[in-house]
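Just one protein chain is left out here, and the rest sit where they should.
Order as written gives the chain letters A, B and C; numbering starts at 1 within each chain.
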Amino acid sequence: MSAHEIKKIAVLTSGGDAPGMNAALRAVVLAAEHYGLQVLAFRHGYKGLLENDAVPLVAQDVLHILQYSGTIIKSARCPEFKTDEAAKKAAENLQNNDIDALVVIGGDGSFRGAEHLSHHWNGQIIGVPGTIDNDLYGTDATIGFATAVSIAMDALDKIRDTAEAMDRVFIVEVMGREAGFIGLSSTMASGAERMILPELQREKPLTIAALVKHIERVKKVRGESSYVMVLSEHQWPGGAVALAEQLEAEYHLPCRPCLLGHIQRGGSPAAADRILAAQLGVYAIELALQGETLVMSGIQGNKAVATPLPDTWQIDKPLDPNLVHIQHRVFNPVKKNGDAELSAKNSVTNVA
Amino acid sequence: MSAHEIKKIAVLTSGGDAPGMNAALRAVVLAAEHYGLQVLAFRHGYKGLLENDAVPLVAQDVLHILQYSGTIIKSARCPEFKTDEAAKKAAENLQNNDIDALVVIGGDGSFRGAEHLSHHWNGQIIGVPGTIDNDLYGTDATIGFATAVSIAMDALDKIRDTAEAMDRVFIVEVMGREAGFIGLSSTMASGAERMILPELQREKPLTIAALVKHIERVKKVRGESSYVMVLSEHQWPGGAVALAEQLEAEYHLPCRPCLLGHIQRGGSPAAADRILAAQLGVYAIELALQGETLVMSGIQGNKAVATPLPDTWQIDKPLDPNLVHIQHRVFNPVKKNGDAELSAKNSVTNVA
Amino acid sequence: MSAHEIKKIAVLTSGGDAPGMNAALRAVVLAAEHYGLQVLAFRHGYKGLLENDAVPLVAQDVLHILQYSGTIIKSARCPEFKTDEAAKKAAENLQNNDIDALVVIGGDGSFRGAEHLSHHWNGQIIGVPGTIDNDLYGTDATIGFATAVSIAMDALDKIRDTAEAMDRVFIVEVMGREAGFIGLSSTMASGAERMILPELQREKPLTIAALVKHIERVKKVRGESSYVMVLSEHQWPGGAVALAEQLEAEYHLPCRPCLLGHIQRGGSPAAADRILAAQLGVYAIELALQGETLVMSGIQGNKAVATPLPDTWQIDKPLDPNLVHIQHRVFNPVKKNGDAELSAKNSVTNVA
Partner (left out) sequence: MSAHEIKKIAVLTSGGDAPGMNAALRAVVLAAEHYGLQVLAFRHGYKGLLENDAVPLVAQDVLHILQYSGTIIKSARCPEFKTDEAAKKAAENLQNNDIDALVVIGGDGSFRGAEHLSHHWNGQIIGVPGTIDNDLYGTDATIGFATAVSIAMDALDKIRDTAEAMDRVFIVEVMGREAGFIGLSSTMASGAERMILPELQREKPLTIAALVKHIERVKKVRGESSYVMVLSEHQWPGGAVALAEQLEAEYHLPCRPCLLGHIQRGGSPAAADRILAAQLGVYAIELALQGETLVMSGIQGNKAVATPLPDTWQIDKPLDPNLVHIQHRVFNPVKKNGDAELSAKNSVTNVA
């Protein structure tokens, strides 16, 4: 027999919405149709699973949704799903609906929920990584990350225009309180002068004095009149607004904040997210057909790879050290009159 | 005589930069070339005028700058220009450079500066309205306004995606502390449920209780799951961040803020701003050739119109009452069980 | 009596779709709700009216559609509507559905259809100008025009990037076979070196020799390495593709064509179109309430104005002569060694 015997799958989108969730949903439904499976969607994430708020989906329902952010089956956070009662109720609903496999499109919280459910339900569970944070081990990128970076970059480009015109310092606060992926990539993509990321802050917190010194160095060495910072959320007390006020009050540096917030979750999904969503959604169905369970559908180095669900949040996913090296070292202006210590660290042999 | 005898003009961009300033500068330089005038640009606004930081401009210098925000001759705020010493110094520099007419591209602060200068210099002064705020009397729109609205609308569209996905309340803070033009237009363009504008706040400040009641009404009458607010800056103590916290703390309404800030000044200028800038820049030169002084180049109802500079900030420019009527009355959900008082006010005879 | 007694309106979108039709539909429905009217939508334009393909619409159906192009009630061209049989059938369907007034969102073809219908039906008919072509008398702009210009401008900006990099000649073909509004505005907005518009071609057709001479003049006088042309469709035999081939074959000028086509009808509607659609949709309902019929809802110089439907296609709507003057004269490079004839024509007294 070429494929595991399953007939009906369920799908839900859970946690913070991510651009590309619709594209993933489309891929799941089209792949299910292709392989002869029925699809039932639970609305509003685990909340809908608890309340049996379900709707069958066929190809026609999802044909032209991949160009929109959000999720047509809605998402929600559902803290109450952590209880055993909730998981049992969910299992009951899945069973009553004859579901063989459940596809969960979401982030680490949603995958923890899935793992919790697995203790009470013996159907298959496949995760599809849908989160702008890109903080899941087992896939090079998560669905939504490319779009969030693109939106942050676009905002940073706009800020550069006015920063250059007015010779000013700006702070753009981006999402990613635990992981600096959006911060790092949007910094590199925009050519921002500084990034303040969780990973870097954990290593060595930036002082405001060091920041001001860097602003001065950039101005002096590079002759730059504008200075743009990318600040990951929760990395400065009071965020971008407070840091801007501090720079102005304590150092007389006119500085303006900008708080992107949920803008990073909207707009038309980037091409990369749509294509990734197609691959991961189809692979999720193929994993189900292969009898897999409690795995996440991911892409690593252009190959589809399944990773045990708990690994996705338990194994740390570091920032690409080469990108950090390039942004933090190579693109950073060195002192004009030599800088022995730095140049030693930066010698080419040191490059990964 | 077909044209006033002038040979050389100066131009500067001043105050907060506005998308389209480059397009206006281009139009000024191309029109000057066309009519046989020389152009000298002072960099960094009045600051450059004081320091004689000047550069001659010809057509080739400005050919393909209209697609970029910012200003290639830089802008700045210059509080010290208010003194008589400064104005005299500026007059001296203009005289030494043989300037017949000065074109000032900026907002009301820049025009006040121009008026101040006129007491010390007897050359011609022509204003070109360049500000995203659209708060200058004498022109239907100022250069930069359309772009700012477009950027705010784009952000609001993105917020709607995630608001719909998560059934949530959002607040987007936009520019315009004195005038609600950006707030009103971006609300209408995005279909936001609520706008909190200076003009409306001055009339009758919104209480948080009334706001919550409206959120509930929209949900009940329209069945809407998302609610998006546009908040003009300085219209709520602590801004969007504080209002979001208040709604969550006091009313258990999950609510997220977003602070657009200077993003509204960047990006590629909207078509409307580029075309307006072409018209106003050319008309400014034509006004100079006609011997006019202390006037602003504007467009009213598709016609080029000159307005005395002081009028531009002394005469109040109200929001379009019809737009306010549409957004605040017509598009607002009425109570299901009739609403006599409201319907009387809204009777069709009442429409301008 | 404050308002004409009507209870139920119908609405349809007809002809080539235009960005903002959804926003207009939303405004019509929300205004109807506000004034206590019921709404029935006929799908696929007049085709649906003939086939009684109708669906009732309430506020909830149209809440968040204004950010999308296309039309949720679909549009179509319907040549068979010109017959008396068709108009009678339509009248019958309107009557059977108890329709007091019909709102037609479309262009001149759709308005001719409406006028034809009026000979067979005595309900009220209100037109809302929805066409990217902007070729209707009675309104400064039609819904969709601003978006089409914005899309064409965006394409032209992209072309400029590569044209500058490669020192090349490009032709971008835009819509507007009868009217050059899109061509003129996108030329001005993008700073293209040349526009070939129906109005200009009718006056004096451009020869390829004159075009090549102009390319050389721009290069010589302005030192420009790139040259970008905007060509309205149907203004050159074989269009942009043929003209590019001709320039390359006959004059050895490497030249690349680009055919925007229906891209100009899609994407997210520009802010200007959404706001215009709100105004015109609401005003259409208010006109119906005032007992008006066979008029178009329009905006002239910021005021809502009703124009008899036949006037909208019978009275010519010229290009703004000042814009043509600016682009064609003021921004055009003059010959270095004087150009007496041209400068006379361009004297400032000659400017409207």
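To be clear about the criterion, a contact is a pair of C-beta atoms (placed from the backbone, for glycine too) under 8 Å apart; a residue touches a chain by one contact, two chains touch by 3 or more.
Note that this is a predicted model, so its numbers are computed, not measured.
Undergrad: In the intact complex, which of the depicted chains does the undisplayed chain touch?
TA: A, C
Undergrad: Please pick, from A:38, A:150 or A:312, the residue that touches the omitted chain in the full complex.
TA: A:150
Undergrad: If I consider the whole complex, including the chain that's not displayed, which of C:42, C:145, C:170 or C:283 touches that chain?
TA: Answer from the full complex: C:170 touches the omitted chain.
Undergrad: Out of C:229, C:260 or C:309, which residue would touch the omitted chain in the full complex?
TA: C:260
Undergrad: For the chain that's not shown, point to the residue among C:58, C:76, C:253 or C:294 touching it.
TA: C:76
Undergrad: Determine which one of C:155, C:174, C:211 or C:295 touches the chain that has been left out.
TA: Result: among the candidates, C:155 touches the missing chain.
Undergrad: Quickly run down the residues of chain C that touch the omitted chain.
TA: Contacting residues on chain C, toward the hidden partner: 13, 16-17, 19, 21, 44, 68-71, 74-76, 151, 154-155, 157-167, 170, 240-241, 256-267.
Undergrad: Determine and list the chain A residues touching the chain excluded from the picture.
TA: Against the missing chain, chain A presents residues 2-3, 26-27, 30-31, 33-35, 59-60, 63-64, 66-67, 140, 146, 149-150, 153-154, 157, 160, 164, 185-186, 188-191, 222-224, 268, 270-272, 274-275, 278-279, 282, 286, 289-290, 300-302, 304, 320, 322-323, 326-327, 329-334, 343, 346-349, 351.
Note that only the chains that are shown with their structure count from here on.
Undergrad: Thinking of each chain as a vertex joined to the chains it touches, would you call that graph a line, ring, star, complete, or other?
TA: line
Undergrad: At the place where copies chain A and chain B touch, is the share of residue numbers found on both sides over half (same) or under half (different)?
TA: Shared-number fraction above one half, so same.
Undergrad: Which chain maximises the distance between its CA centroid and that of chain B?
TA: Using the mean of the C-alpha atoms as each chain's centre, the farthest one from chain B is A.
Undergrad: For which chain is the distance between its Cα centroid and the global protein Cα centroid smallest?
TA: B
Undergrad: Determine the centre-to-centre distance between chain B and chain C, using the mean Cα coordinates as centres, and give it in whole Å.
TA: 27
Undergrad: For chain A and chain C, let me know how many angstrom lie between their CA-based centres, rounded off.
TA: 41
Undergrad: Averaged over CA atoms, how far is the centre of chain A from the centre of chain B? Could you give it in whole Å?
TA: Their C-alpha centroids are separated by 35 Å.
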